[in-house]
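For this view, one protein chain was removed and the others were kept in their places.
Right after this comes chain A.
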Amino acid sequence: MAQFNYLNELNSLATIDGPLTRGPLQRWAKKTNNENMNPGLSSSVQNASNINVSSCNQSMQKLSISVNQSCNNSVLSSNKTPTRTDRKSKKTPSKNKSPGRSTTPTPSKASKTPNKGDRFIPSRSNSNYDLCHYMMSRDDDKNEEFAQTAVGEALGRALTDTEPGRLLQYTCKAPAAPEGYQNRLRVVYSQAKVPSTIKNTTRYIPQSPDRILDAPDILDDYYLNLVDWSSSNILAVALRNSVYLWNAGTGQIELLLTLEGSELVTSVAWLQGDGAHLAVGTTDASVQLWDCETMKRLRKMGGHTARVGALAWNLYVVSSGSRDGNIIHHDVRQREHAVATINAHTQEVCGLKWSPDGKYLASGGNDNLLNIWPIAQGQRYSQTQYLYSFNQHLAAVKGLAWCPWSSGILASGGGTADRTIRIWNVNTGVNLNTVDTKSQVCSILWSTHYKELISGHGYVNNQLIIWKYPVMSRVAELNGHMARVLHMALSPDGSSVLSAGADETLRLWKCFMLDPIKKKDVTEAKAAKSLLNMNSLFR
């Protein structure tokens, strides 16, 4: 037996971080100790401690002392154990004792409470004291029975119940809401407090716009795309029947064109990487191509039967989406410009974006569909059969943006009845993430500096929200627009976002500014990247 004790002691010593109370002997050992081993135990323990000391003595004096102590402790505790087991076996007496003990402290406690005056007094009219008393004073087994029969009735509800009685229902039920009906209060609830997921970021994001420009007469139409920012830092804005160019570097404003008669400009898009050529969609169902250096119109391309609300460039092909639901690919170099026509949507096409690698065209329509079109083999326009047609959005899909750093990742935003931003992987056709923004999504952009997105919203707050990708937590909200944020454009250096609101203002937000320290290496990396891009283009 002694050697077991010794082993136990050693075990308890080995667990240095464990509490000393873990040291005591096992139950069977205690029992045997209790019965007749007491003299033997003390001797064996002495032996053990002696051995311990001798074994530890050589190297660590200090430790050996502590070991000694712990040995003593454990010895003590093992001596104590009999009394403990005594207590356990005589549970009832100890119980009887405890009230006697507690009587002394309670009076002082009781005297304290009134002074504190923080007692919770429930509304007396709500609670039925008779019932409460009745329930509490009922026989135990009866209570159990009751609990079993009315498990469903939560205690809180039971308290307000006047009497246990019968619960009746009329068996001819009222009909459920019609299939497919959506609670229209959704819009009202968009006012609900934004979940407090706004995370503190180390980055400083200015909460007010850097600049506000007037945009008189800008059309308040969700389905149009009226601003675009070129790589040469020129912003094109369509105001009713005119297109203005704002040089963001110099602040100079020029009038590019004014349409005749009652025609309106419905979309603008810069040729990528060039900054001189602008495609303009109009209500007369044509796409015009303008040279902004000479301020001259190069050509006018027809083909649609309704206004052209969305434009997207893929090198020398400009794709136009129209209210007639068609997408036409125009090869701007050819005389026969319409190289392909796709019957894409059953209603107006309002979102159209080519992926940065030019492999996919994403189109969103008022028919709540988001279609992905793969590029035709060896061409710069898409096939006429879609790769994916996503129907998850419950409203028009206007906000579309391709992730600049990860190919095949697309963000799309739905209108008032939908209010969600969805992230898609078009390589696999999977909806990676969905977030309810509680407000109409008018436009989406990806930041090129940060792993973030920014979205423009309508009713109620008319704010811009910056989202962390891929977790889609809110980073910041930019308030200021008095009406919905219809369009957004990212500056060529990626540091600022321009938002065009229905309140006839353009606001410039410096929300993606780089840290001055980090800036250097990022721009270097960017330069290298752009070189790579060039190489891939001119292969």
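Quick note on the criterion: contacts are C-beta pairs under 8 Å (C-beta built on N, C-alpha and C of every residue); 3 or more make two chains touch, one makes a residue touch a chain; residues count from 1.
Simple rule for what comes next: contacts and distances are computed from a predicted model.
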Among "HORMA domain-containing protein", "Exosome component 7", "Centromere protein N" or "C2H2-type domain-containing protein", go ahead and choose the protein name stored in UniProt for the chain not displayed. "HORMA domain-containing protein"
Touch with the missing chain holds, among A:S137, A:T171 or A:T294, for A:T171
Residues of chain A in contact with the chain that isn't shown? 126, 150, 152-154, 156-157, 160-179, 181, 183-186, 188-189, 192
